[in-house]
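Just passing along the structure, written as structure tokens.
As you look at this complex, bear in mind that one protein chain is not there, while each of the others sits in place.
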Amino acid sequence: MAKTKVDKDLIRELAALMEETGLSEIEIERDDDRMRLVRATAPIAPVIAVPTAAPTAAGAVAAPAPAGDGSGDLSAHPGAVPSPLVGTAYHSASPDAAPFVKVGDQISAGQTLLVIEAMKTFNEIPAPKSGVVTQILFDNATPVEYGDILMIVE
Amino acid sequence: MAKTKVDKDLIRELAALMEETGLSEIEIERDDDRMRLVRATAPIAPVIAVPTAAPTAAGAVAAPAPAGDGSGDLSAHPGAVPSPLVGTAYHSASPDAAPFVKVGDQISAGQTLLVIEAMKTFNEIPAPKSGVVTQILFDNATPVEYGDILMIVE
Amino acid sequence: MFEKVLIANRGEIALRLHRACREMGIRTVAIHSTADADAMHVRLADEAVCIGPPPAIDSYLNIPSILAAAEITGSEGIHPGYGFLSENAEFAHIVEEHGYTFIGPSEQHIRTMGDKIQAKQTVKGLGIPVVPGSDGEVTDPEEAKALAADMGYPVLIKAASGGGGRGMKLVRRADEFATALEACRTESKAAFNDDAVYLEKYLEQPRHIEVQVIGDGTGKVVHLGERDCSLQRRNQKVLEEAPSPALNDAVRKAIGQTVVDALSKIKYTSLGTVEFLYENGEFYFIEMNTRLQVEHPVTEAITGIDLVREQIRIAAGAPLSFSQEDIRFSGHAIECRINAEHPKTFVPSPGQVGDFHAPGGLGVRVDSGLYAGYRIPPYYDSLIAKLVVHGTTRNDCLMRLNRALGEFVVDGIEVNIPLHTDLIQEQDFIDGDYHIHWLEQFLEQQD
Partner (left out) sequence: MFEKVLIANRGEIALRLHRACREMGIRTVAIHSTADADAMHVRLADEAVCIGPPPAIDSYLNIPSILAAAEITGSEGIHPGYGFLSENAEFAHIVEEHGYTFIGPSEQHIRTMGDKIQAKQTVKGLGIPVVPGSDGEVTDPEEAKALAADMGYPVLIKAASGGGGRGMKLVRRADEFATALEACRTESKAAFNDDAVYLEKYLEQPRHIEVQVIGDGTGKVVHLGERDCSLQRRNQKVLEEAPSPALNDAVRKAIGQTVVDALSKIKYTSLGTVEFLYENGEFYFIEMNTRLQVEHPVTEAITGIDLVREQIRIAAGAPLSFSQEDIRFSGHAIECRINAEHPKTFVPSPGQVGDFHAPGGLGVRVDSGLYAGYRIPPYYDSLIAKLVVHGTTRNDCLMRLNRALGEFVVDGIEVNIPLHTDLIQEQDFIDGDYHIHWLEQFLEQQD
């Protein structure tokens, strides 16, 4: 678009028109010309008013341990294995036993990845798919909440 | 983009249509022409949270009478004469007397424009400047609040 | 006293429980579904545990998950609130069996009162009045007349095998029995292949009046007066008040004493409510709720007693901190249930709250987990706030309630505040002259 061809009066007119009509964007395309005008949708603060003074101890207790900080970001990970229940998660069937899986293990769908104890019952958590365990996101014998990401299988 | 080719009436019509229908975006493409209009995702509640359930009788009583509705818009008018006090405004010094001024009168600064009665005292309101009375915005013997626009002198 | 209590509920009652605990120096554990991660009680609790997905069956009704949450947080007591697992005897049993304290009545009392037939038999045996009826089948019009004369007209003839309103006949005078009894038996035979019918007293326009009690398990039981909850829509209470405009002091004292005597015999523990229908000066037992109730704040308002605090104290093994003589009723209180629903159509209205501004000032209490910007999840019930107003007299209370409703702002969703505003302007309501069908009749007239 040749500089000389920019019609500043047109821009002014359109801007006035946007003001008048309350429009926030105008885009006009003709032949090889294209013009797009945007008017800032004002500094409207978000409606969501969170009670920020509220004590934020909430959720502190059952955060998954080591890589726990990253679990929030990992929840959308395609290989994420979320906890299907609340309880205490274990790497192995008993203190003396070997862990069910280690990082780097090739596993198959349905294979037990860990156990979660709730109400004196040990619940075996199976692999949702086959793949390689790339991350283990909880410490042995620590509490997990529903939805916490326990492992990544890729 | 040739100036003459932008159809501003069309933009106005479409904007009105968007307002009416609540649409936030319209894009029209025809032959080689393309036009796109965006209206800010609108009914974003303003941050100012007004207690809307509050009875809104407030302010009803002392609204200036005839052209009262316009007084809000006129407050920024360079010729606006705001009420310097709360009370009852009169066009003339007594019921039988002629009004101090009429629309169209040429007046000089300091000339009495009206009286406002408060606590049995009649306060003469002088013209802030010379000019022509173009609007009288209160009915005779009606209450006015502080700041109500009483007249326009241009 | 407990060090830490797990609150096995959500919404305004979870917040109510949290507040009581916080004021007692007890640490709180909020459990919540993924839909309630942003809830006020979750934000305020000392600890929070996500126990499942939005459906209540997978979260707030999921006993193993709740116990697992108690386990990983080291909670000592579990408060079930109302609804959900609060009247689930099995839950109370499991909680206790796992070494936690169930903050509520004994498993046995929950179980007994949870079975309608067993409850009626039990309380009748304890001396609480129930709806009179024939003990069994009635075949002879003369026998029916004799029974009806005892219980008073009108009387309902009901098919023993009936249900859903079928196989019933209303009898208003003795001379109607001759034909009515036979007709009902015939219909019943045709409809249910069983001609057995029985009699029950029929209440035409009863009030719903319930007596609040609390016991500490030693046989000491105190009543805290009644609540009138007659304003109902589809069996859901809409507005409750205490005291009832229909009772005088003598009647209040008498029914209170009857209930106290009965529940003392079984050494009732914790809070409980005995619900009655009340008509022509007589009380008829409906059911007993073995839990804290939604409308408990009206009782708190007129007695000055923190019911939840007392309930927690008792669960921790403390004796009742007051006797019947200590109870003073002061003034009048009304609770409006504020629901996220259209005030005319009653269609639920979940979604994001815009502005939220609760009324304040003297005599006004608001229990609500709402805040500006909070998103009300669509999975649970529509109760979002309780407005409780106290005044020296019923009239003062009504004037104050009207003022407070006018100040209440909940934007972005539909709420039933206009319904309450309309209700309290109705002459019948102002006169205290209403019964359990009144609200539905009022609503029909509105259309």
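Order of writing sets the labels: A, B and C. Residues in every chain begin at 1.
Quick note on the criterion: a residue touches a chain if its C-beta (ideal position, glycine included) is under 8 Å from a C-beta of that chain, and two chains touch if they have at least 3 such contacts.
Given the structure is predicted, the values throughout are model-derived calculations rather than measurements.
> Looking at C:Gly152, C:Gly219, C:Gly304 or C:Pro378, which residue reaches the missing chain?
Going through C:Gly152, C:Gly219, C:Gly304 or C:Pro378 one by one, C:Gly304 is the residue touching the chain not shown.
> Looking at the full complex, which residue from C:Thr218, C:Ser330 or C:Gln425 touches the chain that isn't shown here?
Reading the full complex, the residue touching the unseen chain is C:Ser330.
> Which positions on subunit C touch the chain that was left off?
Contact residues on subunit C toward the absent chain are 15-16, 19, 22-25, 44, 297, 300, 304, 306, 330-331, 355-358, 360-368, 371-372, 392, 396, 399-400, 402-403, 406-407.
> Which residue numbers on subunit B touch the omitted chain?
Looking at subunit B, the ones touching the missing chain are residues 46-51, 54-62, 85-88, 117-119, 121, 143, 145-148.
Keep this in mind: only the chains that are shown with their structure count from here on.
> Using each chain's Cα centroid, which is most distant from the centroid of subunit C?
Checked the centroid distances; the maximum from subunit C is B.
> Let me have the rounded angstrom distance from the C-alpha centre of subunit A over to the C-alpha centre of subunit B, please.
Distance between chain centres: 51 Å.
> Two or more other chains in contact with one residue: find those residues in subunit A.
47
> What residues in subunit C touch two or more of the other chains?
354, 372
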